[in-house]
Structure formats: C-alpha cells, structure tokens
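These notes concern the structure reproduced below.
The other protein chains are all here in position, but one chain of the complex has been omitted.
Note that the chains are named A, B and C in the order they appear, and that numbering of residues resets to 1 at the start of each chain.
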Amino acid sequence: MLVAVTFMVLLERKVIAWVQVRLGPMRVGPYGVLQPIADVVKLMTKEDITPVRADKIVFTAAPMIALIPALIVFAVIPFGPVVSIFGREVALYITDINVGLLYIVSVASIGVYGIILAGWASNSKYPLLASLRASAQLISYEVAVTMTLVSMIVSAGTMSMIGIVNAQYQQGVWYLFAQPVAFFIYFVGGLAETNRAPFDLPEAEQELTGGFHTEYSGMRFALFFLAEYANMIVVSSVATTLFLGGWLRPFPNIEALSFLGIIPGWIWFLLKTFIWLYIFLWVRATLPRYRYDQLMRLGWKVLIPLAIANVIITATVKVLV
Amino acid sequence: MAEAIIFYTLAALILAFAVMVVTVRNTLYSALLLAADFLLVALLYASMNNLLLAVIQVMVYAAGIVLVYVFVVILVNLKRPPEQQPDRGRYRPIGTILAAAVLGELILITATGALRPAPAGGAEAVGSVENIAMELFTNYLIPFEVASMLLLVAMVGAIVLAKKEL
Amino acid sequence: MITQTHYLLLSAALFMIGVFGVLSRRNVIVIFLSIELILNAVNINLIGFAEYWGNSSGQVFAIFVIAVAVAEAVIGLGIIVAFYRNKETINIDEMNLMKW
Partner (left out) sequence: MATIDNQFDTNELVINMGPQHPSTHGVLRVVLRLDGERVIGCDVVIGYLHRGIEKLCESRDWTQIVLLTDRMDYVAAATNNVGYCQTVEKLMSIEVPRRARYLRTVMCELQRIASHCLWLGTHAMDIGAMTVFLYAFRERELILDLFEEYCGARLTYNSMRIGGLPLDIPPGWDKKVLAFCDIMQTKLTEYEELLTHNRIWLERTKGIGVIPAEEAIAIGLSGPALRGSGVKRDIRKDEPYAAYDEVEFDVPTGKACDTYDRYLVRIEEFRQSLRIIRQAIEGLPEGPIVGKVPRLIKPPAGETYHAIESPKGEIGYFIVADGKSTSPYRFRVRPPSFCNLQALPRLIKGHLVADVVALIGSIDIVLGEVDRGSTRSSFPS
C-alpha cells in the first residue's frame, strides 16, 4: 500500500511533466522509476525540525492522525470477489461489514483532525490559516459526498461495498450511467476532499507558502504527503467500487464480451482505479485554483442542493419502479 | 473469555481517558482526549455488534462534535497561553463527594439488583441497520421528525449567535 | 462472560466522571466536554439495555441522544463564542449576566 503511494508520487510527477512538455524525474534508474526510493531515503534522513514554540505532542501526533485513517479505510474496499487460488478460497478484501460505506465516511472524516492539529500545533500564522481553510473545506464537501453516497445506498439497497458491486452486476449497469449526477458530485467532492487542484487551497503554495505543513520537515512531512496520496487512492478506489462496478468487467451482462472475463477481477479494479488517478492528475495540470469563497459557494450552493435533489429523485424512482 | 478481555481493556481505557479529560489543564488536550475516548466507546459498540451505532458515534461525535469544540478552543486560545491561572473550582470537594456517593449508590444497586440473564434474541439482529431503521421510521417517526426540527432550530440559533452583529 | 451489569457499571463510572468534571472545572469548554461524557455514559447504558432486551429501541434512543448532543454542542459553543467576544473570558464564574 505504502509502496503504491510512493509510486503514485512518481506517476504524478511524470504525468504532469508530460502534460507540460517536460521529462520529469530521469536521473534515478531508467526513466526515473527508482525516484520514489530516493525520495523516501531523502525524507527519512532529513532533519526533523520542531519549531521551538510548537506544541510538541500535538505536533508529533498530527501527521499520524492524518495518515492512519487513510490507511485503515482500505479494510472494506473490495479488490475482487472471493476467488480460488490453487484450490484455496481467498477473499480479495479484508472485511465485508454491512455498514461499509458509512465506515469509510466516518473513518475518513477523522483525518481532518490531522490537518487542523498540524496547523494549530505549528504555532505559526500561515499553517493556522491553511488548516482552518482545510477543515472548513473538508467538512463542507463531506456533506455533499455523503449525500451522494446516500443515493448510492438507495440504488443498491445495501451499504456493504461487496453488496454494491453485486447490485451493479444484478442491475446490469455501472452506476456511472445510472447515477451520472451522483458521479459528478462525488468526483468534484472527491477532488475537494483530497485537497487536490483546483481545490488545493489549503496547500496553495502561491498564497500560503505550503499550507498546514509549512513547518514540517523530514519524515513527518512525508507522512502528510503519504496521507494525501493515500487519500487519493482511497477516493479513486471507492469511486471505482461505487460507480465503475468494482472488479466487474465492462458490460458484465453482455455475453458477447465474455472473453473479457479472462482478465481477473482485481486487474479490472486496479485499471479503473488507475484511470481515476490519472484524471486527478490531468485536472491538476489543467485547471487554475478556486478562491476560498468561490469554493464554499460551489460546495454549499451548488453541490449540496444538487446532491439532496439527487437523493430525493433516486428514492422516488426506487419507490415507483 | 476473549469478550471479557476486550471489554475490560476498553472499559479501563475509556475511564482512564475520561478522567484525563476532566483533569488535564490544557483545554485542547481535553478535547482531543475526549475524541479518543469517543473512538474507544465506538470500539465498545462495535464489540457489542452495534456496528451502525459505532459508525455513527465516530462520524457524529468524534469527527463532528469534538471537532467543533477543537475549533472553538483554537479560536479562544488564539492569542493567549492556555489557562494561566489554576482552574480550581470552588465546588471541587462537593463534586468529589457527590460523585463518589452517587457512584457507590449505583454500584450497590447494580451489584445487588442481580439482573436476569439476557432473554434469548440474536444480538446481531438487534443492532442491524434494518432493525434500527424499522424502529426509527415506524414507532419513533414523530420523535424523529421532532429531532430534525431540533437540529434545524439549533442550526439557525448557532448562525444567529455566531454572527458578529446581532 | 460480560453481562448487563458490567455495562451498567461502566456507564455509571463514566457518568460520575462527567459529573465531577462539570462540578469541579471553571472552564466552560471543559464543562461542555464533561456533559458530552455524561451523554455518552447514557448511550452506553441504552445500548447495554437494548442488547439485554433484544430490542432496537435502545439504539434508536441512542441516536436521538446523539442528535440532541449535536444541537446542545452547537448552541452551547455559539453562546461561548458570543460571550467570549464580549467578555474575553470563558470562566464560568464570570458568566453572571442574568444575576442582579
């Protein structure tokens, strides 16, 4: 998992470099593929600076609080169904609890603490301003995202992640097509919740010189970095599960395409997740940044009403059909 | 056996954290310890097979309410060191005595009350989403609506209070 | 075997810690935090009973308690912030505007 995150960083640097007609990292290994290892070594051996006036305990704890929720969310994400490998039944997920979606929402929301505490503990103005921005942003967009998840729950009739994929199989349609509005809101909300461009205000380098982790260095900074990318992967894999049919092959009910079934489910899953991540990077390379008030306006005046309307319509359709 | 170990560990931690919440000097630490305490309570719920409630506990309490407290603590402490003067309330002795007395009383009652063993009934089913939702939207529909009104009123009230000029 | 009694005792102890906090601290925010502890004790109690009786009502009430706690926290903090703006203090002993 953490290895995936570090290579995600390389992927980002490469993709954005290509978009910007650059080469990106080239020095470490062929085409820079070993760059993540160099990065990790560098970050681990760097001096860990704690500002004198900082609150030591909270300052140390904040990066961990940011990273841990991002990692434990993976417990409920299904990479594939139960498959048999050499005659043994292996489930490609850690656990399947019947409140899976709510679990993801609630655990992910703990991550806000990491950000706000980092800003507070640094005892510095820019980080504080950034962390207040970040937590307000995360809380606002969480509402919209949770509302879309409600409409997904209504469509699928279950909160279990496995159940949602199976529901998509039975209804014969990826929810991307059945719930385009929810998809859109989730995508925008996901960008905002992971603090990615164009909603990367909390770390807006040009305004706040780096945001809530301005005062961090070395491994503690690396933990924040890992948390951000881990969150991206979480958002992408949840989106894959909810909207792109998880491990299902494209058009799972059309017999003519059954030859696609020879590719195992987990490869489909990873492929779809990768497409999501790629879109994240693409958006980052293309769009300017929103301003704080515009961000809030978009969240509260556009996305949340839209999400609520979507829930109502979904429920009505569900009852009528 | 495993159940007992989990329960005693969680209970001990919950109480220890709670004690720290009310005794720690730094208000921010208090709030953070409370958040940790709520997470532990959520684990307790989970160990009782109440997953829905555990998740709600985390989502609403740990990540919602306490976060608001943290915000306020940060706002209030912006410019000055946390609590310069020792925070020794006048009622501390009374509080200690009262708390000890009522605690003793409750322990007596529960220890001697000898509750019957739990009637048969799948614990799994009790805490499930379906059952709770069924109860909530049939028997308790009106309280549910009233609760939503309460939240609405609270929201309006909070906005009015937070506005700079009334 | 963990029985109902265990949950009740835990709940009682937590409740009392909360009461102690309310009575012994002068910082309004800590008092509010203690009240949250009390409400949590109640919730543990409710859930314990729900399991005991095999009835979902306990969980439903716990959910209501949480809703009420949210409302209480929000309004309470709103008052604290408003008060702090005017008086620059969060000491409960100085909150005596209604006293004459």
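In this text, a residue touches a chain if its C-beta (ideal position, glycine included) is under 8 Å from a C-beta of that chain, and two chains touch if they have at least 3 such contacts.
None of the values given here were measured: they were computed from a predicted structure.
Participant: In the whole complex, not just what's shown, which of A:119, A:163, A:198 or A:246 touches the removed chain?
Facilitator: Selected residue, touching the omitted chain: A:198.
Participant: Could you pull out which residues of chain A are in touch with the chain that's been left out?
Facilitator: 16, 19-22, 125-126, 129, 133, 197-198, 200-201, 204-209, 285-294
The rule we apply is simple: only the chains that are shown with their structure count from here on.
Participant: CA centre of chain A versus CA centre of chain B: separation in Å?
Facilitator: 29
Participant: Whole-Å distance, chain B centre to chain C centre, using C-alpha means?
Facilitator: Computed value for the inter-centroid distance: 6 Å.
Participant: Per the centroid of Cα atoms for each chain, what is the distance between chain A and chain C, given in Å?
Facilitator: Between these chains, centre-to-centre, one finds 34 Å.
Participant: Can you pull out the residues of chain C that are in contact with at least two other chains?
Facilitator: none
Participant: Okay, in this complex, where on chain A does chain B touch?
Facilitator: Against chain B, chain A makes touches at 55, 57-58, 97-99, 102-103, 105-107, 109-110, 112-113, 116-117, 120, 128, 132, 135, 139, 159.
Participant: Which residues of chain C touch chain B in the complex?
Facilitator: Interface residues on chain C, with respect to chain B: 1-6, 8-10, 12-27, 29-30, 32-34, 36-37, 40, 43-44, 47-48, 50-57, 59-60, 62-64, 66-75, 77-82, 84-85, 90, 92.
Participant: Can you check the complex and tell me which residues of chain B touch chain A?
Facilitator: 28-29, 32, 35, 39, 51-52, 55-56, 58-59, 62-64, 67, 70-71, 74, 128-129
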